[in-house]
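In this view, the complex is presented without one of its protein chains, the others remaining in place.
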Amino acid sequence: MSTLRREAGLALAIARKDALAELRGRHATVSTLFFAAVVLLLFGFALGPDSARLAAAAPGFLWLAVVFAGILAVNRLHLLETDDGALEQLALYPVARRVIYAGKAIGGFAVMLVLGVVVLGAVGVLFSVDIAAAWLPLLVTVVLGAVGIAAVGTFYAGVTVRLRAREVMLPLLMLPVLAPLLLGAVRATVAALAGDPFGELGAWLQLLVAFDMIMVVAGAATYGFLLED
Amino acid sequence: MKTRILGFVALTAVAAMTVIGLFVVPADLNQGDAQRIMYPHVASAWLAYLSFGVTAASGILWLWKRDLRFDAVALAGAEIGVMFTAFAIWGGMMWGRPIWGVFWQWEDPRLTTTALLLALYVGYLLLRHLTDDPERRATRAAIVGVVAAVDIPIVHFSVEWWRGLHQTATIGSPDRVLNPAAPMVFVGTLLGMLGAFTLAWGYLMIRRYQLARADVQREEAARLDRLMSARTAQPAR
Partner (left out) sequence: MPQTTIYVSPRSLGAHDTRPPAVVTADLARLFAGTPALAGVSLRVEAGRTIALLGDNGAGKTTLLRLLATAIRPTYGTAQVDGLDLDRQADLVRERVAYLSHATGLYDDLSARENLAFAAHMLGTPDRATRVERALGDVGLADRAETRVRDFSAGMRKRLALGRILLGQASLVLLDEPLAALDEDGMVLVEQLLAAWREVGVTVLIASHATERLEPYVDGRVLLERGLVAEVSGTGVSSTLPTPASASERRQAVATR
């Protein structure tokens, strides 16, 4: 079996293990979803009640809610490994460090994807935005955004897992790095919803792809150093 | 001794360029005297980016060679970089107020990128501050520094696109100073300021590195001391 296939299998095994543990014990995905919903509600309270203004700001709300909930989600995924020293054991397997990173990030991606889709639907309902018309470009944007947030979030969750003041350091480190992803995702969402009048959708999606690729490579290359003490 | 000379030369150069920039060079036709702040502003911004490049590169060298002196360089770069970044942002805002009418313009790629640069490296310094073990601190800082450095070009391009797609006509643009078609006297002053600031940067970096290296050596000596006293406390086998 080629190395790539073997490593992909190992990464998926890690992701599957996380999914299993998550589904069985923690109910964290559900609470993360509800958190995102609450954030949306608060946006409505803070910037409403003018429906036109809310509809115009909806793409921003969508991605802010996803990013904030995403911070909680990646944090949880790393907390899974605090089960009786599981992270240390994980680091001791003869498995390449980038594979461990990939496994954690795939799990993060799955959660972020679910989050993105659900929040997209919620935004459509709460802020009277027609998402059905542009569902395909919106879905693509959500997928690309999920990859980026998972890649960056997994990395920083690893950095902060044993750090003092973790709760504030994780968002503080993660959010500035995510700024271009936030910008690109919101712009792409705006363009998609408006039917792409200026033809800019492609450019923003390309930005997201570039961001994703760069961050995945950077994360995979450096995550391993976190596992050695 | 050599560093002291460098410091003196740098101080003289900065003072000279300040005088030139404020009084000797003619004011810009459109932007008036406000344009003068561009000289130190652009110079600071350039040195901010250079500092963080040094931080990222030193971090990688630490990961490779495991010599804490590289980490000392990285620390110096980050602190000096934050300083120049803050100054660059301040300069940008001071320029913006008379020209744009506002202190902040979201679509100016340089301003927003520099603001994010500040956020990234303040986070970097906080991370360092929260880690006690020297090797662990160096490793964490190195990888965070690399990811931050990689992020900066992406931020810059994304904001440029943001501006470009909206095509807001800005009456005053910082590009006037950087435009190669600009009058020689402007370009010359800018290069002079850049040179002076770089000398100052070099001096500050060397001094900060020396301080950081002294810390490293002191910690190392303390560790060895504790190690040796632990050994001598034992009866010989």
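Per-chain residue numbering starts at 1, and chain names A and B are given in the order in which the chains are listed.
Everything below uses one rule, namely that a residue touches a chain if its C-beta (ideal position, glycine included) is under 8 Å from a C-beta of that chain, and two chains touch if they have at least 3 such contacts.
As the structure is a computational prediction, the values presented were derived from the model and not from experiment.
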Across A:A37, A:V95 or A:V117, the one contacting the chain not displayed is A:V95
Interface residues of chain A toward the undisplayed chain are 9-10, 13, 17, 20-21, 24-26, 80, 83-86, 88-96, 228-229
Listed in rising order, the chain B residues that touch the chain left out are 69, 132-133, 135, 213, 217, 219-224, 226-228, 230-231, 233-237
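Throughout what follows, only the chains that are shown with their structure count from here on.
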Note: chain B sits from chain A at a C-alpha centroid distance in Å of 30
Residue set of chain A touching chain B in the complex reads 152, 155, 159, 163-165, 169, 172-173, 175-177, 179-180, 183-184, 187, 198, 200, 203-204, 207, 210-211, 214-215, 218-219, 222-223, 225-226, 228-229
The answer for chain B against chain A in the complex is residues 63, 116, 119-120, 123, 126-127, 130-131, 136, 139-140, 142-144, 146-148, 150-151, 154-155, 157-159, 161-162, 165
